[in-house]
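Complex shown without one protein chain; remaining protein chains in place.
Up next is chain A:
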């Protein structure tokens, strides 16, 4: 009996070292501890022994049984660990350098630059307004103090429609409607509005000229808006737009809807003011027209020009986009040429 037990134990110990998988382990368990397993059969055989023998032999058999169970558990863990290590060792190494298929789409460059500038103005409390593209002669000309016989109203510059309306030639066409919509600001408040828009001029297209282009105009109206405020705001805003401290200078400029009117120059972006070919050695770049809103324009917008003053300024968005992205040919904007436009995939 003892010999037999020792034999069984020795056989098992040998077999279990050879076990490599969970299936083999299970098979081994069944062989020894299953319903008809070797150890189970031994235990069954105990019932034929007398009580004293049974007690001694039972103890011995159970010891073997326990040690087998223990070995099964230990080796189970061993097999799991080995399998894990094996699976790690045999894992496929992925080629992280294979390019992903990205398809990001793109926004139009005008949308991008317009949004950037709008964000700056919004942070300074400006309302963004969106005027119509088809305008009346009144809004486009009369209401901004461009009288009947002004050269700007000549047929060759403006697209006139058969119903007597026209395609707006400048964003200023929205001024009157905006003043009427918001009215004069409450005491102590200012009306601050930015109004970007698409404008049209009846001319032939080439690399530098478009009949359809974007402008952005802003105005600020209040009881005590002054030239000093105008220069201050322009300086702050342009420093934000160009992300650097800009120097500005004002020169007299004539635009019918402002008085006084100015041409605003910034120190050259390329040379910083030293003089280079971009600024024609002057150190200055002509950037935007601006001025104090003409009293007639305020009055036509229903705002008392004795009580209120304001300033207005315009920015050529298309031109700014060309400068910023170094676009040489203005025709790119309306081309729908995706080879060009897909490049504008960043926000």
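Quick note on the criterion: a residue touches a chain if its C-beta (ideal position, glycine included) is under 8 Å from a C-beta of that chain, and two chains touch if they have at least 3 such contacts; residues count from 1.
Here is the rule we use: contacts and distances are computed from a predicted model.
Missing chain, UniProt protein name: "Phenylalanine--tRNA ligase beta subunit", from among "DNA replication and repair protein RecF", "Phenylalanine--tRNA ligase beta subunit", "EF-P lysine aminoacylase GenX" or "Sulfur oxidation c-type cytochrome SoxX".
When the whole complex is considered, the residue among A:144, A:220, A:238 or A:312 that touches the unshown chain is A:220. Check A:40, A:190 or A:239 against the missing chain and you find that the one touching it is A:190. Checked against the hidden chain, the listed residues A:27, A:40 or A:334 yield one contact partner: A:334. Against the chain not shown here, chain A presents residues 103-108, 110-111, 115, 122, 125-128, 130, 132-134, 136, 149, 151, 154-156, 158-165, 167, 188-190, 198, 200, 202-204, 211-212, 220, 222, 224-229, 231-233, 235-236, 249-254, 259-263, 292, 294-296, 309, 333-339, 341-342, 345, 347.
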